[in-house]
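Complex shown without one protein chain; remaining protein chains in place.
Letters A and B name the chains as they come in the text, with residue numbers starting at 1 for each one.
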Amino acid sequence: MSTTTDSTPQTHSMGHSMKRKEDPRFIRGHGKYLDDFTLPGMVWMSLVHSPYPHARIVKIDKTAALAVPGVIAVLTGEDLAAHNLAWVPTFHGYDKQMVLAVGKVLYQYQEVAGVIATSREIAQDAAELVDVEYEPLDPVTNPFQSREDKIILRDDRENKTNHIYHWEVGKREETDAALAASDVTIKERIVFQRCHPAPLEPCGILADMSPNTGRLTLYLTSQAPHAHRTVVSLVTGIPEDKIHIISPDIGGGFGNKVPVYPGYVVSAAASVVLGVPVKWVETRTENLTTTGFARDYHMDVEIGASKDGRVTALKVATAADHGAFDAAADPTKYPAGLFGIVTGSYDFPTAFTELDAYFTNKAPGGVAYRCSFRVTEASFAIERGMELLARKLNMDPSELRLKNFVRKDQFPYPSPLGFVYDSGDYHLTLRKALDLIGYDDLRKEQAEKRKRGELMGIGISTFTEAVGAGPSKHFDIMGIKMFDSAEIRVHPTGSAILRAGTKSQGQGHETTWAQIAAEELGLDPQNIMVEEGDTDTAPYGLGTYASRSTPVAGAAIAMASRKIREKARKIAAHLLEAPLDDVEWTNYKFQVKGQPDNALTMQQIAFAAYTNPAPDSEPGLEATFYYDPPNLTFPYGAYIAVVDVDRETGAVKVRRFLAIDDCGTVINPMIVEGQIHGGLTEGFAIAFMQEIAYDEQGNNLNTNFTDYLVPTSLETPHWETSSTYTPSPHHPIGAKGVGESPNVGSPAAFVNAVMDALSPLGVTHIDMPLTREKVWRACRQATTA
Amino acid sequence: MKVSVTVNGTKYEREVEPRTLLAYFLREALGLTGTHVGCDTSSCGVCVVVLDGERAVKSCTMLAVMADGHQITTVEGLVQGGALHPLQQAFWDQHGLQCGFCTPGMLMTSSILLKQNPNPSEAEIREGLSGNLCRCTGYQNIVKAVQQAAGAMQPQPAEPVAS
Partner (left out) sequence: MFPAPFDYHRPDTLDEALSLLGQYGGDARVLAGGQSLIPAMRFRLARPAVLVDINALGDLAYLRETDGVLAIGALARDAALESSSLIESSYPLLFDTGAVIADPVVRQTGTVVGSLCHNDPSGDWGVTALACRAQIVVRGKGGTRTVPIDDFLVDSFTTAVGQGEMAIEVRFPSPKPRTSGAYQKIERKVGDFATSCAAAQVTLGDDGTVAEIGIAIGAAGPTAVRVAGAESALRGSKPSKDAIRAAADAARALADPVADTRGSVEFKKDMAGVLVSRALLAAFERLGVGGLK
């Protein structure tokens, strides 16, 4: 039977700045975050932390703590060891991490004991009374001291060395030879300081071992609930079907909610042993001092070039500070993540990079804070390096870039460090940025100001990043391949439910995933319910971080939708009484070729799937797709910062910041713009005010929001944004992902701008954060020189 | 100690310790979990509520006992008669939230900001919100949201009187 119908509302949703479907609960204060959950009989866990960065544990006296009314238990590393839970594997797979310290402590604030009590306050009161006797040892506080191996930190490892691993890629001899033969070279030690993602919601868990079901339910601040479920199963021996992880609304992740933290294990173990729900929510101090830090790379960057500015070679050697345990959540074959993207947007004839990682007496981690697996570090290195090269060549930094960019016709571009960049038009995007910012006029203004001794700077960053991990050939986390998944079920009356293996922490998947499916299926995105985060119902996925969701799960959604559409086409053929080959999907309808009036909507098909299914196929209308991406995706951008420096106080004012991003297909421009604003603000914070610093005695100097600085609305500049459009040729909807681009690209733009401002003073490089004092000092040294 | 607090128009009487912080009282004793806790140095503002309709306060830096006899408005109290407050509508319209964790505090601080300054400039909004942190939005759309709400909350011009 054929019918004609009016087009359904809002079917064409890709590219629309649709208002977010998740917002109604958040604006009403009805979001359900981890700490909003309570269960009957729930008790609280509070941790005891080490004041020493490196010490033997002589003894732990629980007596006073246990005597506090309301205290149920005090757990130490020894107690956990009895259940084989003293150590857990880190996501990296190369290492393991103490849950509660056994034998010694390895960083200040390391978790030493857990107190379980009937209220938060009592748990904290009792935690103060746990009496730990330490024998302090000398600390190791930087990777260069560590590599001397004078103080060996990890007694538990077979090789008694602080050196964790060596990694390299590229052609060492060829690169060395090319550098030696170059007309001009630059070499600089560029440090990307340790910082911390600090989402506003701290990490936490509500663990509930139910004697009724024999199942362990974990409400968990998790960016990757399925991966966490598998790890919990492997570590505890509890079968995966008996573990239920619910990742609820998450108040920001930024990589902070990827690792498995001691607080989770202690709480889960306590719940299993005690048979009651146990809740742990960390304090901000615990968040900053113990959870996954970011960066801490010391990079020696060398670039060679001909005298007319054509690059010849790139060499980067890095010392990586991993803290006390290698808990960097990297894919197995990539201990330094995707650092190989360090050739950036440029066509280097040859390149080589190597990295040595070391233990130190600091908190464990490394891969976090919107880093795309170390792409932030790599991008910073190359964009600072190119800036230094431009200065040495006395060449305009935009000219140097345009001269050395990979050209549009070179894509797909095999980089000398092993990536195949999918697509890009770097010249177009940079030219658009230069045009929009009024680059030539700014340089004229700068020249005028320099005559008067005023310090104004312009900084460019043209980054290419690698995201969307990743193809099963190369990528796995603890052996699990990095596919992602979508399951879509269309209901009889033409709406749908979509579940994915990703987990939004503010990126808006409830809206964007609905938009993808709506576009593919001709349904209203308002009527596609999106669910993530419940391991009982969502298909297995590797979660949301490293900007992988749109490239991988977004693709899975498109592919699952297309499977549905293919089945729907068969139903359409059956209903329209036409041969299958004559039925096509046109204008969001199934129509007989050449007969637009002989068409059916997906709504009609859906109803028929349940009421009048095709004779040779199952009733219902649903599909699942596990997407194994054929390649990473390579979003890129051109950022330009304009700054004015007050040389008396070292204060830097960011006068303008323009970000042009190219992430291929954009699902929801409003959401993408919001991601850019947020990431630029994080890059701004990193460039100017953020650091997790340790002094020489191993004391953490930035333990709360008084000392670890998050910019407010007053310091944060106004962001100007625009885009270009270079779709990914291998992605089903041409999308590349974009969440981390602004944090990848912006720090170098800020630093390049300040260095540009200070260049008349002969200053070439200052490490971040560019505090007032550092800038002031640079200005003074120059004037007194 | 016993406290008697009116929250969002409803009077509650509960037993608390003097050291119970208002934020936890609201969340746990009263089940109003819209007010959040994000730091331990009164820096982040995700806990902001309104006291006696006139003061934005960081509820993590106030004792529940201090609220005895007073009125507190939390984010749950913004909806009036089932209708979204113009600020809530504006945050939604302008994409002024992503993870939503800072949103209740932003809404409550903004409500007092607009009460004291019904037509703020962008600079005044940025200044007025500088006690509330956000990690997701970079503040730009939050500013737009407050501007939209300010416009929506202006008293409408009076109808001309027929002569």
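Everything that follows uses one rule, which is that a residue touches a chain if its C-beta (ideal position, glycine included) is under 8 Å from a C-beta of that chain, and two chains touch if they have at least 3 such contacts.
This one's a predicted model, so the numbers in the text were calculated from it and none came from an experiment.
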{"item": "Option touching the unshown chain, where B:45, B:77 or B:138 are the choices", "value": "B:45"}
{"item": "Per the touch definition above, residue among A:25, A:120 or A:310 touching the missing chain", "value": "A:120"}
{"item": "Contact footprint on subunit B, counting only the chain that is left out", "value": "1, 17-19, 21, 40-43, 45, 48, 55-58, 60-63, 65-66, 68, 109, 112-113, 116, 127-132"}
{"item": "Missing-chain contacts mapped onto subunit A", "value": "120-121, 124-125, 128, 283, 285, 648-649, 651, 689, 693, 701-702, 706-707, 709-712, 714-715, 771-773, 776-777"}
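Note that in this section only the chains that are shown with their structure count from here on.
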{"item": "Inter-chain centre distance, subunit A versus subunit B - centres from mean C-alpha coordinates, in Å", "value": "30"}
{"item": "Of subunit B, residues touching subunit A in the complex", "value": "17, 19-20, 24, 27-28, 32-41, 43-44, 46, 74-76, 78-79, 84, 88, 91-93, 95, 97-104, 107, 125-127, 129-143"}
{"item": "Parts of subunit A lying in touch with subunit B, wherever the complex brings them together", "value": "19-20, 22-33, 35-36, 38, 120-121, 198-202, 249-252, 254, 283-285, 505-508, 670-671, 673-682, 704-706, 710, 712-714, 716, 718-719"}
